[in-house]
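The full complex has more chains than appear here; those shown keep their coordinates.
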Amino acid sequence: MSSLSQRFVLTLACANRPGIVAAVAGHLSNAGLNILDAQQYDDTQTDRFFMRVVFDPVSGGADVEELKSGFAPVAERLGMTWTLRDPSEPRRVMLMVSRFDHCLADLLYRWRIGELPFEPAGVIANHPAHTYSHVDLGGIPFHHLPVTRDTKLEQEAKVWEVIRDSKADLVVLARYMQVLSDGLAAKLAGRCINIHHSFLPGFKGAKPYHQAHVRGVKLIGATAHYVTSDLDEGPIIAQDVEPITHRDTPDDLVRKGRDIERRVLARAVRHHLEDRILLNGSKTVVFAD
Amino acid sequence: MSSLSQRFVLTLACANRPGIVAAVAGHLSNAGLNILDAQQYDDTQTDRFFMRVVFDPVSGGADVEELKSGFAPVAERLGMTWTLRDPSEPRRVMLMVSRFDHCLADLLYRWRIGELPFEPAGVIANHPAHTYSHVDLGGIPFHHLPVTRDTKLEQEAKVWEVIRDSKADLVVLARYMQVLSDGLAAKLAGRCINIHHSFLPGFKGAKPYHQAHVRGVKLIGATAHYVTSDLDEGPIIAQDVEPITHRDTPDDLVRKGRDIERRVLARAVRHHLEDRILLNGSKTVVFAD
C-alpha cells in the first residue's frame, strides 16, 4: 500500500455473531473514519471471528488515544480482544543471537533501508561482541550475556531485566540457540518470535539439518513461530522450503538453510510489526499483504 | 470454507469514497444477513474500490432476486458495478479444445469429483471426436467445428451460435489453438478464459516453449487470462512457473508445461466460478482463498 499521511490499524477477535462488520464499519464511518483495507476470518470450527482494519480520518487529524476511547464501547459490547495502533510509532525490538549472525545481519539491513519499521531496543548475545564485528550495530545497545548449564537461571534473569528495561515490545530470537525456560517464555507470550531451522513439525530439537540429511528428505525448510513453553510447538507464523538433492551434505543444507531462515524470519517479523498476526489458540491468523 | 446450507456472493466495484463498507455492511445487517467473509481492495492509483462479500441469512431462507432488489438502491446510490449470486446455482461452461486434451481432461476430472462447481454446456473442438476417445465426455454435447484459414469466418459464426444456444456463462479455451477474431472476443468479453503456455509477457504468440528453449531461460510458465481482441494481452488471472535446465529439450518443456498449464487454468476457472475475479481496467483483482 502507498504510505498515506496518517493511518491506523485495528485488530480484533471475538465470538462470532451476526452484525460485527456492520458494527465496526458503522462506528468508524460515524466517527469520520474511512476504511482503507479490511480483512476478516471466521473460524467455523471454534466460531471465533477475527478482523484487521486499516483506516484514516476522512479529513483533519486524529489521536490514537481518542480513537481507542471511541471504539472501547463497541469492543466491550461484542466482547472483543482488540488493539488499535498508529503504525507511524514504531515498535521497539530486542534481537537475541548466538554464534550465527545471518538473521541478525539481515534484520538490521532491512531496518536500515526502512523495509522493516522498528526501533532496535538492543542486541542480546551469548557470544562476545567481537563475534559480530562485521555487523554494523551503530548505536544499538549490545548486551553480552553468556550462559552455561549452571548459570542459565541467572542469565535468564538478566535477559529479562534487559528486555524489561529496554521497553522492548517484541523479542526476536534470530538464531539464539538457547531454549528459553518456561518462566521466561511465559513472560514473553505473544511477543517473542523464534526461527527454527526446519519445516516443523519435522525435525524438532537440535541439529535439524543433520536430521534432514540422515532421513534423506528432498526439501528443507524453516519455521518462524511464537515462543511458548512447549519447545518448537508454538503457533506457526511463516514457513518456507527449498529443494535439495542427495548431493547436498549437511554443510550444504546449512548454507541453503540460511537463505530460507532469514527470509522466513523477516516475513514473520514484518507481519507482526504490521499487526497482521492474531493468535487463534495454538495457531495464527495471518492477514497477509 | 465449509459448505453451509445457503449462502450468497456479492461483488461490487465503484469510485472510492468514505463509508462504502459501512453502507454495505449496514444494509446487509439490517436485512438480516450475516457476513461470512469479506475482502476489499482500494486501488489508490485509479481511486476505484472493489469488494467481495459472502453472506448468509441469519435465520430462515432467502431469495436471490429479493436480495438483488434490496441491494439495488445501495448500489445505485454509490454508482456500483455489481453482481449477486447464489453459488449453489452452477454456471454453464463451454470448453473449447484443439489437439492437446490435457487441460480438457483435467477440468472434466475436477468437475466430476465436485472440485469445480460448474455445469458443462458442451465441448467445441476443431478436431474430430475420436481425438478425445479416452476422455469420458459422458452426455456432454460435443461439437466438431473444424476450421481452416478460408473458413474461419463461418466457423466462428457457428462457434458463437453453439455458445449462445447452450446458454454458456463462461467459455474456457482449454488449449484451443485458434486465435479468436476481434468480433468473437468482444462478444465474450469478461467471460472467456484462455491458457497461454508461457509466462506472459514473455514469449507471446506461437510455439512459446520453443521460443523459451532458444532463449535459454531457466524457468517456464503458463498464464491464464481473459480473452480480449489484443492477442495474449488480456487481463491476467493466474500464472505459475517451474524450473528447467539446459538439459531440457523443447519436448521436455512441453511435458513440464502441461502440468503448469492445467493447474493454472484450473485455478483461474475456479476463481471465476467463485466470483473471486473483478476486472480493473486491463488488470484483475483476484480475491484469492
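Lettered A and B in written order, each chain numbered from 1.
Basically, a contact is a pair of C-beta atoms (placed from the backbone, for glycine too) under 8 Å apart; a residue touches a chain by one contact, two chains touch by 3 or more.
Note that the structure is a prediction, hence the values are computed from the model and not measured.
> To what total copy number does the complex in this file extend, with 2 chains depicted?
Across the complete structure, the repeated chain appears 4 times.
Here, only the chains that are shown with their structure count from here on.
> What angle of turn lays subunit A on top of subunit B when you fit their CA atoms, given in steps of 5 degrees?
180
> Roughly how many whole angstrom separate the Cα centroids of subunit A and subunit B?
Result: the chain centres lie 37 Å from each other.
> Quick check: in the complex, which residue numbers of subunit A touch subunit B?
Residues in contact with subunit B: 1-2, 18-26, 28-30, 32-42, 44, 58.
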